[in-house]
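The complex appears here without one of its protein chains, the remainder shown in place.
Order as written gives the chain letters A and B; numbering starts at 1 within each chain.
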Amino acid sequence: MADKVVRVLVGKPGLDGHDRAAKVMARALRDAGFEVIYTGIRQTPAQVAQTAVQEDVDVIVLNNLTGAHLEVFPLVVEELKKRGRDDIYVLATGVIPFEDVEPLKEKGIDEVFGPGTGPIHVINWIKEHVLGEKQGE
Amino acid sequence: MRNKVSKKKRLVLTEEEVFRRLIQGDEVGLARALSMIYREEATSSLLSRIYAYNADKKHKSKVIGITGAGGVGKSTLISVLAEALLKKGLRIGIIAVDPSSPKTGGALLGDRIRLQHLFPNPNLFFRSFSSRGMVGGINPFIFDAVAVLEAASFDYIIIETLGIGQDEIDIVHMCDLTALVIAPGLGDDVQFLKSGVIELVDLIVMNKSDLPTASRTVGILNSYTRMVENHPDIIKLSAYKKQGIMELIEYIDNKWQELLDNGSLEKRRMERWKFQVGNWMRYIIGKRIHKFVEKGEVNPKASPYEIAISTLKEWGCEV
Partner (left out) sequence: MEDRKKIAEVKEDWLSTDYAKFVAKVPERKQPFMLDSGIEIDPLYTPADLDEDWSYLERLGFPGRYPFTRGVYPTMYRGRFWTMRQYAGFGTAEESNQRFKYLLEQGQTGLSVAFDLPTQLGYDSDHDLAIGEVGKVGVAIDSVEDMHVLFDGIPLDKVSTSMTINAPAAILLAMYIVVAEEKGIDRKVLRGTIQNDILKEYVARGTYIFPPRPSMRLIADTIMFCAEEVPKWNPISISGYHIRESGSTAVQEIAFTLGDAIEYVKTVIEKGMDVDKFAARLSFFFASHNNFFEEIAKFRAARRVWAKIMKEKFGAQNPKSMMLRFHTQTAGSTLTAQQPLNNIVRVAIQALAAVIGGTQSLHTNSYDEALSLPTEESVTVALRTQQIIAYESGVADVIDGIGGSYYVEKLTDEIEKRVWEYLDKIEKMGGMVPAIEEGYIQQEITDAAYQYYKAVAEGEKVVVGVNKFVDPNEDLTKFHLHRADPTVREKQIRKLKELRAKRDNQKVRKLLDELKKAAEDENTNLMPYIIEAVRARATLGEITDVLREVFGEYRPPVIF
């Protein structure tokens, strides 16, 4: 078991019930060799954060398609902070307009993958940041 | 979108911190202790401290195994069980083990979806593991993970594994009490009789008794209990309708107390300990063999027995 284990939480905060994108994301991440935990739909920020802490994941991939991202995603970061784990990477995916990228990043989201991006971009980002970083250590 | 690449430093905790936070029941420390074990980063001194701590402390967790074929409702059962136990003010730690892809090593760990609605909750801890690297279901980390949860002093420790054959049944060695969950389904309900698993568990939980097809399974169970004298106890319930859950808890509590009082519990835990020593030996030796075969240090045409003997002798074992 010498190879690196990367654990990723796919989280769906908010009331949005469309989970095709989240499930395709989860499967694509698995096929990229990561261990993927999926929260299921309709999660509160606190639920997502506690799950991330307990599962000790490296990355959280948040998905929301109904426009609640600006309110809800930063709350996940806050909940992580409360639990002393804001070192976990938080990525935002979904229907996110460009003008929300900076506000999200300012509130602690590490990267935003909006329209025109797909799981492959997320996978590459994780490989670069989590695996790259570890390899450098 | 790559202009502002953030670079975070993953939280690092010293062994000292991990241990201190773990025994206080702090989630970050607990989660990290499990990661260290799982990622084989745990030092032997951390493990020693945990085992020593557990041996000395008074509080004993009830370690309950829940096994059964895919889709019989293990996760659902655990969620309603946890819900009921939480209402009693108890602390519950759960471990679920799912298979991983042998090709990519990736895994989708979905068991916790079924009880996500119970979070956030400071008294409930859930950790998903993949069976990554396990040979025939045996991987020492999962035993040590139970020890970690014990150190965090949960009242109940529940372990969910997929158990269909002898291979997966190691769960009984990990737990004080093991329940095999069965459910009516297209013939799956007879499979458990053949699997041999049935002889090893304490309890059979017949789930989904709300289904109209459940009577068939009841029939099978009845003819089985008529034939076999020393069969495990049977509890019928419906996790979905939350029927029979209190009875199950009562059964578990009574049985556990009985095992404690008559000394069986201590015996079982001793067996677990021995089993885990064996596990580690197998695991370490297995890795060694793998290594020296890869390096070409042994003649692959030689008889395996010959290599085993000569290697053990080399290691100073009497054979």
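Just so we're on the same page, a residue touches a chain if its C-beta (ideal position, glycine included) is under 8 Å from a C-beta of that chain, and two chains touch if they have at least 3 such contacts.
Nothing here was measured: the structure is a model prediction, and the numbers come from that model.
Asks: Which listed residue, B:S35, B:N54 or B:S75, touches the chain dropped from view?
Replies: Of all options in B:S35, B:N54 or B:S75, contact with the hidden chain holds for B:S75.
Asks: Tell me which of B:K57, B:H117, B:K267 or B:K287 is the one touching the absent chain.
Replies: B:H117
Asks: Touching residues of chain B against the unshown chain: what are they?
Replies: 71, 75-76, 79, 108, 110-111, 113-114, 117, 240
Asks: Across the whole complex, list the residues on chain A that are touched by the chain not included here.
Replies: On the chain A side, contact with the omitted chain comes from 14-20, 23-24, 26-28, 30, 38, 40-42, 44, 66-68, 70-72, 95-100, 114-116, 118-120.
Simple rule for what comes next: only the chains that are shown with their structure count from here on.
Asks: Distance from the CA centroid of chain A to that of chain B, rounded to the nearest Å?
Replies: The mean C-alpha positions of chain A and chain B differ by 28 Å.
Asks: Would you pull the chain A residues touching chain B in the complex into a rising list?
Replies: 1-3, 5, 26-27, 29-40, 43-44, 46-47, 49-51, 53-56, 58, 83-85, 87-89, 101, 105, 110-114, 129, 133
Asks: Where on chain B is chain A touching in the complex?
Replies: Those in contact with chain A are residues 1, 4-11, 27-28, 30-32, 34-35, 38-40, 100-101, 104-110, 112-113, 116, 119-121, 125-128, 130, 132-133.
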